[in-house]
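Here's the structure we're looking at; comments come further down.
Here the complex is missing one protein chain, while the rest keep their positions.
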Amino acid sequence: MTADVKPKFAMYWAASCGGCEIAVLNTHEKILDVDANFEVVFWPVAMDAKYKDVEAMEDGSILLTLFNGGIRTDENEHIAKLLRQKSKILVAFGSCACEGCIPGLANLSPVGEIVHTAYNTITTDNPHEIYPRTSFDVPEGELHIPKLEQILRPIDQVVDVDYYMPGCPPESHQIAAVIDLVIKVIHGEAQLPPKGTVIGVGNSTVCDECQRVRNVKLIKAFKRIQDIAPVDPTLCILEQGIPCNGPATRSGCNARCPSAGAQCIGCYGPAEGVIDYGARLITAFASVIDAKEPAEIEKILDGIPDPTGQVYRFSLPGSLMKAAKSAWVKE
Amino acid sequence: MSEKKNERVGVYVCHCGSNIAGVVDVVDVANWAAEKLGHQGVVIAREYRFMCSSPGQELIEKDIKELGLTRIVVAACSPHLHEKTFRTAAKNAGLNPYLVELASIREQVSWVHTDKAVATEKAKAVVAGAVSRVIENAPLEEIKVPINPNTLVVGGGIAGIQAALEIANAGFHVYLVEREPSIGGHMAQFDKTFPTLDCAACILTPRMVEAGTHPNITLLTWSDVEKVTGYVGNFNVTIRKKARFIKEADCTGCGICQEKCPKKVIDEVYEAGLGYRKAVYTPFAQAVPNFPVMDKENCTYFIKGTCKACEKFCPTGAIDFKQEDQLINVDVGNIILATGYDLFDARRVSNYGYGRLPNVFTSLEFERLSNSAGPTGGHIVLRDGKTTPKSVGIIHCVGSRDKNFNNYCSVICCMQGLKFAHLVHEHTGATVYNFYIDMRTAYKGYDEFYQRILEEGNLFVRGKVAEVTDAARGEREKGKLIIQVEDTLAGKQRRIPVDMVILSSGLQPRSDAKEVGKMFGISCSTDGWFTEKHPKLDPVATMTEGIYIAGCAQGPKDIPSSVAQGAAASARVLDKILQREVILEPIKATVDKDKCSGCRICNGLCPYSAIAFLADDNVSEINPALCQGCGTCVAACPAGAISGTGFSDEQIMAQIDGLLLRNIEAVEA
Amino acid sequence: MTERISIDPITRLEGHGKIEIFLDENGNVANTYFQIPELRGFERFVVGRPIEEMPLITNRICGVCPEAHNMAASKAADMVYKVDPPRPAKLLRELLYSAFYCTDHTTHFYALGGPDFIMGPDAPVAERNILGVIHKVGLEIGGKVIQMRKYGHTVVEMIGGRKVHPCTSIPGGMTKGITEEQRKEIEEMGRWAIDFAQFSLKLFNDIVLGSKQYVDLILGDVYTHHTYYMGLVDQNNKTNFYDGKVRVVDPNGKEFVKYEPKDYMNHIAEHVEPWTYLKFPYLKNVGWKGFVDGVDSGVYMATPLSRLNASDGMATPRAQEEYERFYTTLGGKPVHQRLATHWARLIELLYAAERWVELVTDPEITSPNIHAKPTQTPTEGIGIVEAPRGTLTHHYWTDERGIVTKANLIVGTTNNYAPIQMSTHKAASSLIKNGNVTEGLLNMVEMAFRSYDPCFGCATHSMMGQMPLEIIIHDAQGNPVEVLKQFC
Partner (left out) sequence: MTEKFEPTIIGFTCNWCSYRAADLAGTSRMKYAPNVRLIRMMCSGRLDPTFVLRALSSGADGVMITGCHPGDCHYMEQNYKALRRYLLLKRVLKGMGIEPERVKLVWASAAEGARFASETTLFVEEIRRLGPLNWGKPIEKLEDLQEEISKMEEVPA
C-alpha cells in the first residue's frame, strides 16, 4: 500500500450507544492523524454521507471499516453485509460488535415481551395497546420501520470479520495504538496481524494489570459493593467477597474499574482462545467457594443475586447459548 | 474446533467374537465410518473378530506402516482393558502411543443394550466421538524421574516389618517408623494365632529382632512422621523422634530402671488395662528395641521434681531427663504405609454391657488373659482375678456388619472367636457358646479349624445377640450374665446364663487415618480405610505414585494377608528402585505464563501442592512431577491459561461434537 | 400507494431515522413524519439485575452522555435504599457531571450544531463538519476544542474511573474520592474551561450575532414554536443539572408546575404512534392534543433553551450575566426561537465551567467520607437529572433483595420528540414551496431538529445508537422524489 492515494476509512454504528465513537474522538490529536492519512468516506457521527455513495463504491474499496454495535434489526444486518462487501478490513469494534454487550441482555427475553414492556410502562398512555408496526399506512402513504430480529447477534454471526477490538468502549490508548499500527502498515512499515486476531488488548486477563494484592482465595460469603464500600484499596476485590469479573476478563484496560474501587464488570470479554466467557467465570467463582456441603455452597451462592447477568453481562449473544430459551421458543 | 487438521485416521471395529457383533452390526459401523467420517480424515475402517489378538494388532501395525495412518481408533472394549495393548501396537509401528483412542462399544453398548438398531446407532456415535477426539490428540512422551533407593515404612506391625525386611534383604535401605516404643503391633499382644495355634510371640519375635538388628534398617520407634514433601522417587520426610529420656547409645536394656521405678501405672495399651507397668518401661519383654521409655505424664520426677530412682540405679548412666524431641529429615524414593487398625470400642454397643458388667471382656483383654506372659500368667479368670468361669459366651461381629456401627465384615472375628472358644475350652473346660450371624471361615485350614472346634463340643447359636444383662430371672440366672438372643436356627428366643462374655470386636480404621492420608496425599474410602489404586488389580498401590499401603490400613485382614501385602508392597517398591527411574503418565497440566494473570484462583485447588505462585513474575506454575493430572485446575483457570495433556479442551470438545454427530451434520448441511 | 413505497428496498433498509415529507398536488407540504427505527428494550432486560448495576448498565443506553444515565440511576438507587450519600459524595458526582457537561456542549457546538453557522447553512456538505470548522477557523481552535474535551474526560476519568461509562457511583455514594494533587489539577483545568466557555461565547457573538443573516434566521418564524418548557432548578429557581425540582413554565413564561422528581408520574405521560419506535412524552395535566403549539397542547421542550426559560437565572456570576444578555438581546422571556438553543447551550457551558471550579474548591471535596452504607430494605426509587439533551428520569422498582422488578426510563431527547416532529414539519412547510427543493433549503430543515441536539443514542433506552437521519420527500402519489441524509 502506498500513501500517495489516501486509503478510505469508514466507521459505522449498528445497535450501539455511540460510546465507541466518543472513545475514538477521545484519542484527541489522533483524529487529525486519521484525517491526514485516510479519506474518511463514511462516518455518521462526524460527517454527512450518502448510502448510495457507499453502495456505489467498488467492492473492497474501503481499506478499513470499524463496525460497532450489534445486529438488532434486519436493517443492521443489511448494512453489515454492505460494509463487509465494500471493505478490505472489517473490524468488529467494541463489545457490542464483538459479543453483543449490554443490549445483548435483551436475548434473555422474547422480542415480543421487549416490545410489550416498552409500550406499557407506567407513564405510557396506551389504552388501545398500540405497538409500532414495520409498515403502517398514513393518509399520505405508507411508512416503514425496520424489523426487530428474534435475537441480537454479534456482527461475526452475520458476516465474516477480520479483526476484533473489544471493550465497552475500547480504551482510547488502545485505539490510538491500533490507528498508529494501521498507518504504519499503510506506509509499509508494519505487517497486519493474522486474520481473526483480537487487537488492542493484552494477552492475559484484568488481574494481570490489577495492582491489588492477591492471595489464595477462600470465600465464605459473596458480598455486594454497597454493603462493604469503600473496599480495601490494596486487596484483591474478589478476596473481599465481591464477585469481580477481572480473573476472566481480557486485559487491556489497565484494570480501570478495580483501580477505581469498583469490581470489573467484564466489558473486555473473554481471554485469548476462550470459547465461553460465562463458563470461565462460573468456574472462577465456584473455585473460590470455601465449603463442601451442598446446602452451605448454595447459601454462599445466594450471595450472587443474578448469576446469569453476572457471568454474561456483556457476552450473552457471543456465548455458546447465545440467548435464553424463551428467546428461541414461543411460550 | 480449531483449523482443519489433515490426519489419516484408521478405524478398527472389533467383533469380540459375538460379544459385540451379537448386538452391534459391526460391518455397518465400519462402512458407515469409512463413508461418513471420510471428511474428517478416516482413510480406512475395518472390522475384525478379535482386535486384541496378535493378528488383530498386526492388522493395525501393517496399516500404520502401509497407509501412513497418523491416528488410530479401536472400537472394542473398555480402555481399562486394552488401551495399553493397542498403544503398544501403535508404538511398535512407530506411531506415538497417545495417538490411539479406544471407543468402548462393548461395556458401553453391546453388553448393556438389546435393540440391535439402537445399539448400532449408538456405536456409530461413540466411534464418531473417538474419531473427532483422536484428531485433536497430541503425541506425548512419558516423563522419567530418578528414584531414591531408600524407602520409608510407616508402622512396625507385622505388615510393616515384613515389608521392611523384604526390601532390606534385597540390599536397600529402609527407615521403619513406629509410634509406640516397640515394633510388633497388635500381633505382639496375641497369645495364639489361628488356625494353627502357634504362639504369636514365638513366630513374631525373630522377625522383630531381625528388623531391629538389620544393617539396612534404621529403626525409629517412639516416633511420628510430621511432614512429607516431594513426589515419587524424591520424597522428603520429617520424622519426630520423641524423647525417651534414655540415652540409647548407653542403655543395655538391663531393666534395672524398671525394677527400681516406684511408680506403677495401669497399662492401657499393651495389657489392655488388665495389668500394670512402671513409669519407665518397655511394653513387653521381647520389645524391640528393648530400650525403655520414660512416661513423662506419670514419672514422679517430672511431676514432683524429685525421685530419679532410675538414674541412681542405672549402671550405665543412660537416663537423661533433659532429652528433647529430635526432628529427623530423610530422603526416600518410596513410602509404604502399614499403619494398621484400631480395635472397635465395645463400649459403643451399650447393650452388651462392656465397661458396665465386669465380666464382659473384649477380645484384646482376652488375648492378654490367655497369654502366659500376660497379667494372669495365662489363667483365664473373671475380673476378680481368681474365679475360673464355668460357662463362657463369645459374641461375634461386635461393631461389624451392623448398620449402627460398621457395615463391613471385620474378617478376623469369626476365626478369633473360634480361637477363643478353643482356648477357653482347653484352659478351663468351661462350656462355651458362640453367637454368630454367619460363620466365615474361608482360606486355608480355617474351616478345618471350625470343624475341630465343633468336635471339641463348643456350642454355636446362630443369631445376633440382643442384650447381655445381669438382671436375673429366677435361680439359674442368679449372679450370672444372661445373653438374650434369637436362635434363628431353632427359631426361638433364648436366655443363656454364663459367667463370662467375650466380645469378638471388629476392626476399624485408625482414628487419625484421614489426617495421615492427607499428609501422604492419598484418600480414604467412606469407611475410612486407605483407598488402593484398584480394588482387584492393584491392591497395594495408591493413586499417588510412590505411596503404597499394606496390612489393615487398607482394610480388615488376618495375619497371612497382612504379611502377603507387606511383601507385595515391598515387591512393588523394589520394582521401582530397580528401574532406577520412574515413568510418569504424561497426563499433566501446564500454565501458559503469558496468559496467566496471577489471579491465584487455581492456587487453592491442587491437593498435591503442585501449583506454586511465583510472586516476582506474578504467575502460577505447575510442577509436572507433583501434578497427578486430575485436570481440576485446567477446568478452573478463568483465563484459559492452563492446558492439560491427554484430556485437552480441544479433545473433549471435539468428542462432544462427534458424539452428537455434529461434525457430520455440519458437512451434510 | 402502499406497494409503491414498501417495495423500495433502499428507503426501507437504509440504517437511520427518517423524516418523511409528503407533498400535495401543488408541491407543498402535506405532512411530515419523523421516524425512529430501533428498539433495544432496556426496560425489559434491566429486570432481574441488581439495583447497584443500574448505573453501569444504563450507562450503555448512551455513550455520548453515559454520565447522565449514571447519575440518574445512582440517585434512583440511593432512593431505592432510602440512603442519603454524604455531602462529599454528592459534590464529587456533580463535579464529574459539570466537567462532562463542558465536553458534551463543546462537542455539539463545534462538531454537530456549530458547523451550520460557522460554515453557513448552504456550505458544501463535505465541509459542513468539525474538520471543516477546523480548516476554516484554524487549527488553533481545533486544538482548543480538543483540549476542552480532553480536560472534561480527564476529570470524568479521575472521579468516575473511566473516560466513557464511569463506574464509581454506587448506592449510598462513591467507591473512591480524589486526592489533593488531583484536586489541584482539576481546579486548573476548570479555570481553563471558564476561559474556553467565554471564548466560545465570543466566537458565537462575532460569527452569528454579528451577522444579520443569522440573526434574522434565528428570530424568523420558521424556527419558532410556542410550547411548554421544562428544566431542573435549585431552591432559588436557578438552573441546576444534578439536583433539584422539575419546573415547567407555560408558553407565556408563567410557572405551570414545580414538582419533586418522585412525583413525575403525575405530570408526565407518553403517547404512542404506530409508525415509530419512539414514544412522545407530554404534560399529563394538559393532555395530548397532537403535534400542535400553545397552552392547550401538552407538548413541552427540554433543552438548554427550555432550561433557561424554566429558570429564574444561573447560579454562577458570569453565566448569570450572559443569561441576562441573552434575554435582553432576544426580547425577553420566554424565548421561543429554537435556533437560540445554540446560544443557550454556550451559556450553560459557561455555567458548567464555573460550577466546576466552585465544586473543586469546596473544602469537603477531598474528604474520604464518600459512602453511607444502605441499611433499609430496598423498594422503589426515582432519579432525575438534566441531561444535556433534556430532563432524564430513571425509575426502578425492586424486590427486598434489591433486584429490579420493573423499570421506567424517560430520557433526554425523548422529551423533545414531539417538538422536533413539529419543528421539522413547520420548517419544511415554510421552506418547501411548489415542489421547489434545494439541498441548502433542506439543510435548513435539518437545522430545525439539529438545534435540539437530538441524541438518538440518548433516546436509546428504546432505540439504537445516535442515528443518522434521512429526509425523504414524496410526491402526492407517495413516490419518493427527493432523498437527503443528515447525521445528527
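For clarity, chains are labelled A, B and C in written order, and residue numbers in each chain start from 1.
The criterion applied here is as follows: contacts are C-beta pairs under 8 Å (C-beta built on N, C-alpha and C of every residue); 3 or more make two chains touch, one makes a residue touch a chain.
Note that the coordinates shown come from a computational prediction; the quantities given were computed from them, not determined experimentally.
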item: Residue of A:P170, A:G200 or A:G309 touching the missing chain in the full complex; value: A:G309
item: Candidates B:H113, B:H173 or B:R452 - the one touching the absent chain; value: B:H113
item: Selected from B:E47, B:E166, B:D191 or B:D649 as touching the chain missing from the view; value: B:D649
item: Touch with the omitted chain, as defined above, among B:M51, B:V74 or B:V126; value: B:V126
item: Identified contact with the non-displayed chain, of B:M543, B:A571 or B:A612; value: B:M543
item: In chain A, positions touching the absent partner; value: 108, 111-112, 115, 128-134, 136, 147-151, 275-276, 278-280, 282-283, 285-287, 289, 291-292, 294, 297-298, 301, 304, 306-309, 311-312, 319-330
item: Chain B residues touching the omitted chain (full complex); value: 78-80, 104, 106-109, 111-115, 118-119, 122, 125-126, 129, 518, 521-526, 531, 535, 543, 587, 605, 607, 628-632, 634-636, 644, 646-647, 649, 652-653, 655-657, 659-660, 662
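Basically, only the chains that are shown with their structure count from here on.
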item: Core chain by centroid distance, with centroids computed from Cα atoms only; value: A
item: Centroid comparison with chain B (C-alpha atoms), farthest chain; value: C
item: Centre-to-centre distance between chain C and chain B (centres being mean Cα positions), rounded to whole Å; value: 76
item: Approximate Å spacing (C-alpha centroids) for the pair chain A, chain C; value: 25
item: Residues within chain A bordering two or more other chains; value: none
item: Residues of chain C defined as touching chain A within the complex; value: 1-2, 4-6, 10-16, 20, 22, 30-31, 33, 35-45, 47-50, 52-53, 56-57, 60-64, 66, 81, 107, 111, 125-126, 128-131, 142, 146, 149-150, 153, 160-165, 167-168, 170-176, 264-265, 268-277, 279, 281, 284, 288, 368, 370-371, 373-374, 395, 401-403, 406-410, 455, 457, 460, 462, 464-468, 474, 478, 485-487
item: Chain A residues within the chain C interface of the complex; value: 12-23, 25-26, 28-29, 31-32, 35, 44-52, 68-69, 72-76, 78-79, 101-103, 105-106, 108-109, 113-115, 117-119, 121-126, 130-133, 135-146, 148, 168-169, 172, 224-227, 229-231, 233, 256-257, 259-262, 265, 267, 305-306, 308-309, 313
item: Residue ranges of chain B touching chain A (in the complex, touch as defined); value: 594-605, 618, 635-641, 649, 653
